[in-house]
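Just one protein chain is left out here, and the rest sit where they should.
And then chain A:
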Amino acid sequence: MAEQTMIRRSPLAPAADRLAGVGSATGGAVTLAEVPFLTQLNLRLDPTGPAAEAVAAELGVALPTGPGSASAGEVTVLWLGPDEWLVVGAPGTEGELEARLRSAVGDAHASVVDVSAQRTTLLLGGARARDLLALGCALDLHPRSFGTGDCAQTLLARAQVVLVGREAGEFWLLVRASFAAYLVDWLVDASTEFTSTELTAG
């Protein structure tokens, strides 16, 4: 078989330096980085049927039945709708994970679709991360209403995102590849709010 070289370029590869620059410009008050190539599988099935139980047993975690997420090891399941989830895993595991989910649902009326290339992921951290999001997002982002494990599809600066609360006050922003450059432009611009020592002091 001929030797093949796989060249994969993430949507935000050209923006890596600008993303890293936000952390240094804000003294760490806001940090941004792309988490490229996460495995993302769209899963649709009846949440009350046997397929839901089979998938839960396979992944080792129950499918969330309302807005939120659930994790088991490397796999995080995000609730997208009453019969729809996004199963997120480590880069490169899409083939294996898809096969596992397909065999779990069996003949049930269900769909498992690899949508890993649809969105890329931004990791947002720093003490002012919530304040940055609040500049362009109407959700109540106070920790008591949006914390670790919470998940919402919403608009950030009018771009559709999946917002996920991660450990240690960090967030995942899943954004469509075609909106990613725009969203980074907005985030980098909005983060200048936190470059002043006066603002970062609080």
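The rule is short, and it goes like this: a contact is a pair of C-beta atoms (placed from the backbone, for glycine too) under 8 Å apart; a residue touches a chain by one contact, two chains touch by 3 or more; residues count from 1.
Here is the rule we use: contacts and distances are computed from a predicted model.
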Hidden subunit of the complex - UniProt protein name among "Cytochrome c family protein", "Electron transfer flavoprotein subunit beta", "Sarcosine oxidase subunit delta" or "Amino acid ABC transporter membrane protein 2, PAAT family": "Sarcosine oxidase subunit delta"
Option from A:70, A:132, A:152 or A:173 whose C-beta touches the chain left out: A:152
Hidden-chain contact residue, picked from the options A:2, A:138 or A:168: A:138
Omitted-chain contact residue, chosen from A:50, A:67, A:92 or A:106: A:67
Touching the absent chain when the full complex is considered, from A:33, A:61 or A:80: A:80
Chain A residues that touch the omitted chain in the full complex: 66-67, 80-82, 84, 138-139, 152-155, 158, 160
